[in-house]
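The structure under discussion is supplied below as structure tokens; questions concerning it will follow.
Shown here: the complex without one of its protein chains, the others still in place.
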Amino acid sequence: MALKEVGPMQEIRNHMQIPRDEYIAGGHSACQGCGHFVIIRHLLKAAGPNTIVVNPTGCVEVVTTVFPYSSWKVPWIHVAFENGGAVASGVEAAVKVLQRKGVLPKDEQINVVVFAGDGGTVDIGFQSLSGMLERGHKVVYVLLDNEAYMNTGIQRSGSTPFGAWTTTTPVGKRWKGEWRVRKDMIQIAVAHHIPYAATINPAYPVDMYNKMVKALKAEGPAFLHAYSPCPTGWRFDPAKTIEVARLAVLTGYWVLYEYDHGQYKVNVPVLKRKPIREFIKIQGRFRHMTEEQIKKLQEIVDEYVETINKLVGKTVIGPVAE
Amino acid sequence: MMEERLPGWKELPEGAVVRDAGNTETIDVSGWRVFKPVIIDEKCTRCRLCWIYCPDGAIIEVIDEKAKMGKRYEVDYMHCKGCGICYAECPVNAIEWVPEER
Amino acid sequence: MRAVPRLALTTNYAVAHAAKDSDVDVVAAYPITPSTPAAEKLAEFVANGEMDAEYIHVESEHSAASALVGASATGARSFTVTASQGLVYMAEVLYIASGLRLPIVLGVASRALSAPLSIWGDMHDIAVLRDAGIVTYFVSSAQEAYDTVIQAFKVAEDPRVHLPAIVDYDGFVLSHVTEPVETLEKEEVLKYIPKKITWNTLNPKHPISMGTVGDPDWYYEFKYQQQVAMENALKVAEEADKEFGKAFGRSYGIVEPFMMDDAEVAVIAYGAHAGTAKVAVERARKEGKKVGLIRLRLWRPFPVPHMRKLLDNVSVVGVLDRAMSLGAPRQGPVALDVMAMYASDPQNAPKMASYTIGIGQRDVRVEDILTVIDQLLEFAKGKEVPEKTVPIGLRE
């Protein structure tokens, strides 16, 4: 017997309970198979209609709000690329003071949510995000990470993984794709003493949904780092968005974990990891990689997994098993 | 034929706001598709994963007392772009991937 | 009779008092000389509970402007102070605030722009914002700064306008000078500027989308709407000033003529140095020189009819600018405006001379302005007006 759907702001036991109401309309012009919109749909379901969305410049903004159209059924604002954290700070502060002064209803929680890409978060918007987190604004900041600047046509960002081809880390005589290791945004966010931070992944909808609810209920800033496959920029068949997302978890490339008031927890243990080769072989952006590069990427993943195992104090993500 | 006249500056809302937000619903993106998903209702177990994973909100959960388990799933072909996620993720192969014919 | 508290305040403090008495809801401020004391005073008001506002300790001016866009878009009366590099850092967002039609008010303690680094006053910073679609006032005293912040909210929030507004006051020469200011009670200020959200806001009860993409089919129309709003602001600012005068006994006009009735030559000045120019004009008059002063109080929108009315009957005008538009036909930004005013009516144009003065806070003395006045009188007698902008107080 299926469980009943829940209202907004409530955790679920299985995906049958995810509410039916939609706050983002179809008809937007996101690419086929865009991971972002799976994540956005569910976050808005979790948040409900009493939500204000701040959306720095990026794919999501451009594909949802070309005048005279908008896909957003909740109040939505876009200001610029690098200031999502600051705009959200202003919205949150205004809600607070206007509720105090009785201009907005005092007894209704109004959620403030940022949807920002990796460019708008890890690079150009980094300072503004840091300010928002450090000041303790009650905002849910969702980093929709597709690991490059996709809106302007696949340029590398501080979140582009080792080995990945982008138009600014091309494969040439001297360069063979990105050669550096991406930033660890969860650790950066946690360093701001915020109550809640978590990684999410659309291939794991129940885990994703419950983390969204926890983030919305947090008493201060919450940071959700969402893994969001991009068929266009990563060069894979749009039908495989969820499969790629799932492989990221099964290879340990993307660990689903959370930081909840000082406690780290891995939510989706992977006792036997698939080799990273499984993850990269279905993406065109890694096609050029040499055996040596693949080995290096495997080492980077191993190290990342080890860091998280240390954080939780036990081996929750196991070794690679062919 | 006369070209459609767009509203002038006097008729437009201040600051380029969209007041009837959600109105991309009126946009037909069916032309994006090369293939389309077709749900085979008899095979469908109502697991809901196609509805969960659709980036375009183009799988509709229809409450229908007469249907199996009181509901069924339909494709909103106006908003389906034919990405194929539903087809790829359906655990029981209840979605067929059919070439679009116009 | 109204009991009038007469305080001794710097212009920085006067501006902070005005924000408090306007019941500002959100302040987001980042310290920068010479506006810092205003940001500190606002913090003190909030800390003491004298002001019921959220004070956002932003990590940059860019974020200050951004946070205020968010706050104003949510319906809060929003205010900040800044200067110089800070204002220029905000510039990107302030263009957006104008495009989103948000009535944010800013106090700007104008200061030079690097390099070389100068913490001192001039108006290069505000000149960068000239074309942003922001209602921009120049004030000449702490009292006027106080009054003008309140008027600025009136204009910015007027449905015919809905644009940000800047009250620009000279760094140090006004910002750090203590002088008498009569303040008002919050209750009477709020009668003049009632708290009413007249602009588009983010309210879950009526969800709208703000900050959309304007493709080539649409952008032009929205830009033109801003221009129309700017044009409206001229009349609205004049009304706001008159109504302020009626309510509180002080008004300034949007241009202020001084000894212009029978003037043959005129000086145009703005900000603090308009005061020094007043003293110079008075002194020149005592020597029988027929000179008058026009103080520009509203720079954007530019008060063309008001200026024309005063200038059509003089034979020469000299514009004193505190910023240099490098490489332009004339360096003075206001001089360029004055000249453009006569482009379609050259036969009624006075001879027009452009001067730069007070750059990087080179002190402006009465004698400097007397020199200008003497030159203007010579131009009136037939001497040719120089093609180039004349620097005053510059070493060769």
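Order of writing sets the labels: A, B and C. Residues in every chain begin at 1.
The rule we apply is simple: a contact is a pair of C-beta atoms (placed from the backbone, for glycine too) under 8 Å apart; a residue touches a chain by one contact, two chains touch by 3 or more.
Note that contacts and distances are computed from a predicted model.
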Omitted chain, identified by the protein name its UniProt record gives, among "BioY protein", "Nitrogen fixation protein NifU", "Succinate dehydrogenase, cytochrome b556 subunit" or "pyruvate synthase": "pyruvate synthase"
Partner chains on view for the chain not depicted: C
Option from C:Leu190, C:Met259, C:Val304 or C:Val366 whose C-beta touches the chain left out: C:Val366
Among C:Ala272, C:Val316, C:Leu336 or C:Ala353, residue touching the chain not depicted: C:Ala272
Residue, one of C:Ala8, C:Ala47 or C:Ala328, that touches the chain absent here: C:Ala8
Contact with the hidden chain (one of C:Phe172, C:Tyr270, C:Tyr355 or C:Phe379): C:Phe172
Where the unshown chain meets chain C, residue by residue: 6-8, 34, 119-121, 170, 172-174, 176-180, 272-273, 275-276, 278-279, 361, 363-366
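We take it that only the chains that are shown with their structure count from here on.
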Between the pairs A-C and A-B, the one where more C-beta pairs touch: A-C
Chain B-chain C separation of Cα centroids, rounded to whole Å: 52
Intercentroid distance (Cα basis), chain C paired with chain A, Å: 44
Per-residue multi-chain contacts in chain B, two or more chains: 16, 18, 21-22
Chain A, residues touching no fewer than two other chains: 65, 67-68, 70, 72-73, 75-76
Contact footprint of chain A on chain B as seen in their complex: 16, 18, 21-29, 32, 46, 48-49, 52-58, 61, 69, 76, 78-79, 81-85, 87-89
Residue ranges of chain C touching chain A (in the complex, touch as defined): 25-26, 28, 52-54, 56-60, 62-64, 66-76, 78, 92-93, 96, 100, 195, 197, 202-204, 207-215, 218
Chain B-touching residues of chain C, taken from the complex the two chains share: 99-102, 162, 199-200, 206-212, 214, 217-218, 221-222, 224-225, 228
